[in-house]
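Only one protein chain is missing; all other protein chains are in place.
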Amino acid sequence: MSQIHRIGGGLIDRATEITFTFNGKAMRGHPGDTLASALLANGQRLVGRSFKYHRPRGIFTAGSEEPNALVELRKGAAQEPNTRATVAELFDGLEARSQNHRGSLEFDLMAVTDLLSPFLSAGFYYKTFMWPRAFWEKLYEPAIRASAGLGRLTMEEDPDTYDKGYLHCDLLVIGAGPSGLMAARTAARAGARVIVADEDFVMGGRLNAETLEVNGRPGADWAAGVVAELAAMENVRLMPRSTVYGAYDHGTYGVLERCTDHLATSGGKPRQVLWRVYSRHAVLAAGATERPIAFGNNDRPGVMLAGAVRAYANRWGVAPGRRVAVFTNNDDGWRTAADLAAKGIEVPAVIDTRDAPAVCDVPGARHVRGASVMDTRGRKGLRQITLTDGQMIDVDCLAVSGGWNPNVHLTCHQRGRPAWRDDLAAFVPGRDLPPGMVVAGAANGAMTLALALREGFAAAEALGYADKSDLPRAEDEPRECAPVWHVPQSRARAWLDLQNDVTVKDVKQAHQEGFRAVEHLKRYTTLGMATDQGKTANIPALAIMADCTGRTIPETGTTIFRPPYTPVPIGALAGRARGRDFRPYRLTPSHRWAEAHGASFVEVGNWLRAQWFAREGEQGWRDSVDREVLMTRGSVGICDVTTLGKIDIQGRDAGEFLNRVYCNGFATLAVGKVRYGLMLREDGIAYDDGTTARLGENHYVMTTTTANAVTVFRRLEFARQCLWPDLDVHLISTTDGWAQFAVAGPNARKLLRKVVDTEHDLSNEAFPFMACAEVTVCGGMPARLFRISFSGELAYEVAVPARYGNAMMGVLMEAGAEFDAVPYGTEALGVMRIEKGHAAGNELNGQTTAHNLGMGRMVSQKKDCIGNVLSQRPEMLHEDAVKLVGFRPVDRATGLIAGSHFIRQGDAATMENDQGWMSSVAYSPSLGHSIGLGFLKRGDARMGEILRAVSPVHGREMEVEVVSAHFINPDGERLRG
Amino acid sequence: MIINHPLLGPRDAAEFVYLGDAALIDRPDWQAEDAAEAFHAYGYLRDNPAGVHRELWYHEQGDRSWLVVTRDTVSHEITAVELARDVARARGRGR
Amino acid sequence: MRYSALKILREGLTGNKGWKPVWRDPDPKPEYDIVIIGGGGHGLATAYYLTKEFGLRNIAVLEKGWIGSGNVGRNTTIIRSNYMLPGNEPFYEMSLKLWEGLEQDFNYNAMVSQRSILNLFHSDAQRDAFVRRANAMFLAGADAELADADQLRAELPFLDFDNARFPIKGGLFQRRGGTVRHDAVAWGYARGADARGVDIIQNCEVTGFDIREGKCRGVETTRGAIRARKVAVCVAGSSGRVMALAGMRLPIESHVLQAFVTEGLKPVLPGVITFGAGHFYVSQSDKGGLVFGGDIDGYNSYAQRGNLPVVEDVAEGGMAIMPMIGRARLLRSWGGIMDMSMDGSPFIDRTPVDGLYFNGGWCYGGFKATPASGLCYAHLLAKDAPHPVATEMRLDRFARGHLIDEKGVGNQPNLH
Partner (left out) sequence: MAEYTLQAEPPLAGTEMEIAGVRLWAPNDLALVSLALPLGGEAAAEQAVRAAYGVALSGIGRSVVAGDGTRLIRLAPDLAFALFPHATPDAERVVAERLKGAVYTTDQTDVWVALALSGGNTRRALERICPIDLHPDVFGMDHAARTVMEHLGVLILRTGDDDYLLLSASSSANSFLHAIEVSLRNIA
């Protein structure tokens, strides 16, 4: 097929011909075409099927409001469903396919639903498909789902990349039509930082689609001139192919820039950029959208909006039909007739609902006054129209104009309500605009070119950007409109929402059934819920409802629009944050050493930590972990514990501050000592624990758990700034600054002795359990040494500046070689802490109290500290409260299951009989069987009791014995030794 | 949203972490007769107004200051931003 | 009027002219036995069960705007009973059972679709917590199923198993979970309540309470004063506003939660999927749109709209677990106002004012709770005693120290 509908003129590059395919059929077009203009040029009228009745559909509009012409664009993983052909820029090699049909586009098997339409009226599905109950999921719903939906996702990962960005300006101009360009030029000349965003790939708005003149020149030329001037200014950023999709709080706008959608491939560059624009002011100059008139069978391919018809002729040099009738209720429809006739296209008739004289001379056209189109014929393309006066006219295209609706969408994004203007028979922006926004031009109801230019200028001026240049000259073209929404003589179905197949009858039925509020109407009939969000359908439907209720349109209500203005790909909203770039990785200082020594890594928050270090010959992770535990307890092990939060706390009142943020006492901590601290939330729940070391008179270092490092810091700042602002205390995080290693096991001291410089006495007497000091290692390297133990062994933590951490790990291992030192990972760490009965994240889960954890006595009632008052609420201290205890399987060969619940022997496994839960389990290589920590009602008083630990989700249960949580070395002589 | 930081100028609210009603500054006296009740009200009961709300935001991705922001919960309009430390002192908090 | 396939057939053949209003549009009477404030899902369900289960008749539901205009019309339509704590799980399990028979019960197809819900986990600690939760579900008579990564890969091959920042280690299924056509729930309850004589009064805003001598005797409204023996507040999202009229402060903050839907797509998702290392949950509607959401915006708000950071955060979560949705387009976003309570759990309780009852604090668990909330509130109103599955949903639980905190984040509503 060649471009049989191509005519002269337009803003396309005729010298270059490009090829594309539609449903596999090769076609040709030119740069500057949209897919829609090229399809029309090639005579392709049928482009899709409707959602519900699978009716044949053609191109209806020339913009982003398109309800019909949705295609699957591109192929393979790059295939994108539901792309509007009317805004898809044509490129060489473009592949498009129609969607939502079974069988071919021409012979859609699902079209049978159209025959059943009397039974598929509004909301039919709420009234049936209920019997038998099981059939809904098995039969009805799958059938409905299969026939619903539009395009297909490929199920493959989106192959393109996306980016984001942040822009700042004084003025964001939304829409580069006449008013937008005037506002931009005025503000730019006044020196403002201006951004102009327009969804089209050519700026100029309707000027590109019209034959109107500015300053005696074609409007498109004037626009190009202004664009060129703006492009040359440093304070202006022009953003074509950029849709302002949302107006958010405080002058924040969301803008989607399509960078490579007009190219065959993205070439490794981001396909789209999602900009967040911060703007002091905005001029909304988004123009207006034409609306149709509802009449019988008004959905056939060939029935189009009048403004679109002339846009195709004027901008793209395409005749949407060979014989085009115009059906209008307003003056603007006549412009289509005149422009087409001037292009040599036959216009047999202009049918005007108004009984009024011709608006202009249209050569060759009959003027049918006071009449309407009431029906059409032509199954897959319009052939004939029938008028209310009985005339039948053969046409292959009908240009319909029901007037224009200002594009008020962005004015509603902060819940602003549009206001009705009778003279325009349309909603215009209301008073409650987003702060900083001014509306100009057709978006504001200024429907003529001269008005639009003037408003654009005035908008900039009103915002304080004055420019002395003259307003360009243009005419106030005739724009009278006499609202007609529906042709009542039509007997056939008359469509309102073309995509979702909502007809006038559906609206009437909704009214009949009481769904009269606008939102009820939409939700019940699905009106305006399609991909076009009812941009052409909502107002006519509202008018029909108003008619039913006998109220005016504004009394009936209005729909308010929500973001986005046009749909935004999820990929663009996510930007780079996907796959492994979803969140940053934090690596421990010894990460490279661990990689080189067989570590498996595990995600702990954003950290990657060594989980275990497999050795050759080990059969699975348990072998490695058991070995790491046994070798640590047997001699010495080393673990990178840098991820624990470290907060440097200084100030004259630092000690007092600590005394208030920990529930246990800190007032007496001596310099050179470390103390375990338990932090409560103000609601009395245990929150975080760790150790705090006093390095100097006014200098402490707090450690937090890995998980809570950030939030503890935040809470401390709250206490410091908001609760006790006059304490002299200063906080700064040093988590990343120090590489910290646990050195644990009976040979820990011997190992460290080789590394810590000799002037530091490490003897048990000089450096006992819970001592700390600033020392040097490896010949003068500043380091910190803490004698603390998570494993229950003789243990230290030694810290060096982080950049020496990788080397330090190697040095510790080298020095430990004679003791057969092992590196151990988080698994062995976890096993050893369970063996020792230390609570960790599974126990400090934000639901447990110090009382539950067996640390109730730590909560001092003798001082003011966060959480101590509310921790004393009666039901938190209940004698029946759960207590942290240890468990071991009665059958030692059985593995315990974390998450099991405890049930008394003989009781049924029900919630009423629930005695608690197992929070952590591990295989203890030291004991040779599985052990667990768990919370049990009055657990501390039930030592020796045998309970059932049930895990119905595993289909398992086992007998367990309640034991002390301190499985290993309960007296602690090892860690003090 | 944009929070006009009293020291740093306008910043995207995404840099901040929200806590809640600025009444959280007014932590009760732990030794008062009615301490249990006062802490219950402090910890759990909120005015939750539809309108002007004084609330605490923390500039976590910034200067780490806690701010008291006066914001309308219906329109989101912000009419004042103060350093929480100043507010706390003005409300009588000290050491 | 009973709905059936036959009825549709008959109407279709006669031009669909015989359909009647689904609910009447009565003027308020001067007095009712019970006035329910709030024509949302919970309020309408309460009215329905008061008539159906407790035989009460003289009831009005007062709605400020149009029924279903609150969160029942703005949620992501998910039903499930995968809770952990004794104060919650039996209640939500009863709710799920009510969902299972709801449509036949009120003769309205709300498209209850038990397509399953899957919570992904990404760490061992998360798995342990899920096992604890799954077992609690079993103890309460609910269903749960644990799947490892291999099973998930077979069942949901489009999830990102190979390139994920937080690898999927497995998931917790509740196969009986799923979705419901949310608006239809309000309409179905309204229809059932109306048929049993309940007056549903739209465009009737409560402007005050008539409280004298410690007893609530009625309400002032934009359509005049209405006397009532009992007044039942049921306006989650606006609880703070309405209860302020009665001079009451609540353990609740109002927050905005955004929700999103894409353009229609052919079926891609079998059920509901939630991400365990970010904020994202998604299902696909019968119309084909991916319906998804994430975390609340995080600041007190009564504006039914949100801001960009959360939109982007949610999309990031989506791309992190299913990068095949990158080219699906977000079509519409909206915001609902949540009653975020201090422990993330709701209230169905008497108030210190005699005759004044309160139902609220649903956080974002309100939709799935609709049937049980209605039944339990009706029980409380009819018998002045809590329903056995709702005994812990009391306003005084914070003073007593009995928290129902599923997430363990404490008295900071925006973290629940």
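Here the chain labels run A, B and C in written order, and each chain numbers its own residues starting at 1.
We take it that a residue touches a chain if its C-beta (ideal position, glycine included) is under 8 Å from a C-beta of that chain, and two chains touch if they have at least 3 such contacts.
Quick caveat, the model's predicted, so the values are computed rather than measured.
Student: Report, in label order, the displayed chains that the undisplayed chain touches.
Tutor: Missing chain, whole complex, touching shown chains: A, B.
Student: Just name the one of A:Pro218, A:Gly436, A:Gly634 or A:Pro801 that touches the chain not displayed here.
Tutor: In the full complex, the listed residue that touches the missing chain is A:Pro801.
Student: Have a look at A:Arg369, A:Arg383 or A:Arg576 and name the one touching the chain we're not showing.
Tutor: For the chain that is not drawn, the touching residue is A:Arg576.
Student: Looking at the whole complex, which of A:Arg133, A:His168 or A:Arg892 touches the chain that is not displayed?
Tutor: The one listed residue touching the chain not shown is A:His168.
Student: When the complex is taken as a whole, what residues of subunit B touch the one chain not shown?
Tutor: 7-9, 11-12, 14-15, 61-65
Student: Residues on subunit A that touch the omitted chain in the whole complex?
Tutor: Touch set of subunit A with respect to the missing chain: 161, 163-168, 193, 269-270, 273, 276, 278, 576-577, 581, 583-588, 592, 606-607, 642, 648, 650-652, 698-699, 726-728, 730, 732-738, 754-755, 757, 777-782, 800-808, 811, 814-815.
Keep this in mind: only the chains that are shown with their structure count from here on.
Student: Taking each chain's centre as its mean C-alpha position, how far apart are subunit B and subunit C in Å?
Tutor: So the centroids are 30 Å from each other.
Student: What's the distance between the Cα centroids of subunit A and subunit B, rounded to whole Å?
Tutor: That pair's centroid distance is 28 Å.
Student: Can you check how far apart subunit A and subunit C are, centre to centre, with Cα atoms defining each centre and the answer in Å?
Tutor: 22
Student: So which bits of subunit C are touching at least two other chains?
Tutor: Residues 303, 307, 399, 411 of subunit C each touch two or more of the other chains.
Student: Out of subunit A, which residues touch more than one other chain, so two or more?
Tutor: Where subunit A meets two or more other chains at a single residue, that happens at 248-249, 252, 276, 414, 682-683, 870, 873.
Student: Under the definition above, what is the set of subunit C residues touching subunit A in their complex?
Tutor: Against subunit A, subunit C makes touches at 3-5, 7-9, 11-13, 15-17, 19-23, 25, 65-66, 68-69, 73, 86, 89-90, 100-101, 103-104, 107-115, 122-123, 125, 127-141, 144-146, 157-158, 160, 163-167, 181, 183-184, 187-188, 202, 262-268, 277-278, 284, 286-288, 303-305, 307-308, 311-312, 314-316, 318-320, 323-334, 399-403, 405, 407-411.
Student: What does subunit A use to touch subunit C in their complex?
Tutor: Touch residues, subunit A against subunit C: 51, 78-82, 118-119, 121, 124-131, 133, 136-137, 141, 144-146, 148-158, 160, 162, 164, 246, 248-249, 252, 254, 274, 276, 413-415, 505, 509, 512-515, 517, 519-520, 523-524, 526, 529-531, 533, 562-564, 567-571, 573-575, 577-583, 585, 602-604, 681-685, 687, 841-842, 845-847, 870, 873-877, 897-901, 909-911, 913-914, 917-920, 950-954.
Student: Touching subunit B in the complex: which residues of subunit A?
Tutor: So the residues of subunit A in touch with subunit B come to 248-252, 276, 278, 414, 435, 653, 656, 682-683, 710, 714, 717-718, 721-727, 864, 868-870, 872-873.
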